[in-house]
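These notes are about the structure you will find just below.
The excerpt is restricted to a subset of chains, each kept in its original location.
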Amino acid sequence: MKSTSRDIRLRNCFAVLRHLIADAPTSRQILARETDLSVATVSNLVTDLIELGVVVEVGREDSGGGRPRALLAPNVGGGVMIGVDVAETYVHLEVYDLALTVVDRVDERMEPSENRPDQVIEHIASAMDQVRSRLGERAILGLGVSLPGQVDVAWGVSGFAPNWNWHDVPFRKLLGERLRLSVPIYLDNPLKTITVGELWFGDGRGVERLAVLILGTGVGAGLAFGGQLYRGATNSAGEWGHTTINPGGPQCRCGAKGCIEAYVGAPAILWQWSQLDGRAGAASQTEAMAALAAAWEAGEVSAVRTVETVAEHLAAGVANLLNLVNPDLVVFDGWVTGVLGDALIPEFERRLPAHAMEAPLKAARLRRNRYDRNMVALGAAALALEGHLNRLNTVGSRSRR
Amino acid sequence: MKSTSRDIRLRNCFAVLRHLIADAPTSRQILARETDLSVATVSNLVTDLIELGVVVEVGREDSGGGRPRALLAPNVGGGVMIGVDVAETYVHLEVYDLALTVVDRVDERMEPSENRPDQVIEHIASAMDQVRSRLGERAILGLGVSLPGQVDVAWGVSGFAPNWNWHDVPFRKLLGERLRLSVPIYLDNPLKTITVGELWFGDGRGVERLAVLILGTGVGAGLAFGGQLYRGATNSAGEWGHTTINPGGPQCRCGAKGCIEAYVGAPAILWQWSQLDGRAGAASQTEAMAALAAAWEAGEVSAVRTVETVAEHLAAGVANLLNLVNPDLVVFDGWVTGVLGDALIPEFERRLPAHAMEAPLKAARLRRNRYDRNMVALGAAALALEGHLNRLNTVGSRSRR
């Protein structure tokens, strides 16, 4: 529970750099205004960021009579971060410059049978080999990896990946041995990386109390307070998908009944549709979801009813989150939001007021992720960036004191 | 979202003073160890707290060879804080010294008909007159008032008190005009004041992620992160009592259905018992709840079944909180915990593992408020103390720089 001035510097550094990434080029003065920090504080931080090679001066602007102000931008020619999105059927690896622009990318497909840790690591290694050959001498500042399931962040261990039947796999250690990188590896699950991605590159930037709802095969909520991911006591905060909205409801794969995920997870959505229409079972999960979206668009009764039912349960679940957490912003993310969002989100919004209390309902802006970016990989890379910035506290400011 | 060094100083100041109140007399060195801060930081803070009249040196202790260390304690002869617990049938006012010990107390009964703001204020004023005459010259550092319902903290307004039909009453302003105090008045609701009370004087002290469950006529959860009350965007965070656990469940007084409060609020508990046993309706709410506890103690079937049913719903609701927030500690508080806790809490704990996920369940310690104190009034006084300490940032440290 100790709070130190180092914590504050890092938090403020994140705020400044996020604004710089969003609005570059810009000046210290504007950054101060946007972040509500003093110009002196911003200047100190910028000095350190420049020293660390993260920010560069890119020119000057007229300041209306006074001395021309320096224009700052992320150092897009500097080092890169690597974000890896590992799912059950693929490994997506993306390389980001310091403006969080994708500069390289490799996709590896995995067979369902390839579910041992060494097999997954081999795919990551193969992707890394390809991008390293193209990066040449450019420095890698850090590597972030998103793994499905529960992840012990401190120890870099995959605590439990249900679909692979992994238990306590020392993934970070194994991956480090295979890759022989000189930079740190950060491990987390998609719920957490997407939320970090929203803090750095999405609508979540600058939001004091943020909830990111990830609607996909699994369902969860990333929470962030004061610009920082809220992990809870054991990095399992945000298991909103496994909060109960009906103890007599359908079986959930977590073992309990009537969890939100048992109503609005992708398999549950498609199961409900299949009860009303035989097409749901015919194809892959994503194809079936696209078929549902198309059927809804065409006004088919079974699709309309399925969407309404899912929207009703989603409204009850989101209302619970609003009433308990009272966030400033809720961002909808995850592949189901992408595929079915046009149908689902408006129906959900119509039903929300019947469940949520007035004050938190009014307070919460609702947004849908509008960026055509892989937020899982981006967030994993942002974890690596946050790790790199942590060096500020040892390197940067010491020199000035 | 700005974080400043002032915020940190205040947060660390709270941590130091909470330990001092709990373990006085003690030394700077021990405080540093307990709070995980440097001795230099603690020393700076203590200097300021002494300057502010909040802490005093009370002696010296041998330090095993070195210079004797100063022993510190709260300045129990200094100013006092006043905490007021306003409920529908009474006004309880308590006077606290800086060790948070009660030094005076006045109880006023209110008739059900006395529900206009001016009537409530008159009772507070009457109680204040009594304690002021006994305080003599002793300084009042601040006044905290707990009001039922929704409270706008910044504006000191009772936004909505359903049982009194108050809407947007400028209570702080009205009370200030009546009392003509020279110190600030802090207004909040019991959910919030109890949680602050737990941070200063209960098991919540020093806990990083705290949830306080208040089981009473209403039901709610106070959340605190990093030693500070989490209020949410509009001070309505923690409306756990109005999260849904069954959309087809009983009507809740918030207008929705199947809220936790509609199952485990005192009226709901007694209604369920009355369905099985006619005695429930016979008496006041607290008398009926005590009768239920006695009937459970005697092994009466209707009471046993009622407690089991309530425990089952409570388990589902608390599991939702654990899964979403992943706290380090859950403290049960509120008058229903006091009266029915011996029956309810063990039954609840038995059922919790069927609903909660393994990781957050293991992480969360469960405690029942063991203090025979009015946590509502204590927390209201603690709000006033926190306000007083905020002067550190303007008065204290400046002098040294």
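A and B label the chains in the order they appear, each numbered from 1.
Quick note on the criterion: a residue touches a chain if its C-beta (ideal position, glycine included) is under 8 Å from a C-beta of that chain, and two chains touch if they have at least 3 such contacts.
Keep in mind that what you see is a predicted model, and the values were worked out from it rather than measured.
Within the whole complex of this structure, the shared sequence is present as 4 copies, and 2 of these are drawn in position.
We adopt the following convention: only the chains that are shown with their structure count from here on.
Those residues of chain B that touch chain A in the shared complex are 1-5, 7-8, 11-12, 15, 35-37, 150, 159, 206-209, 221, 225-227, 230-240, 242-248, 254, 256, 312, 316, 319-321, 323-328, 354-355, 357, 359-360, 362-364.
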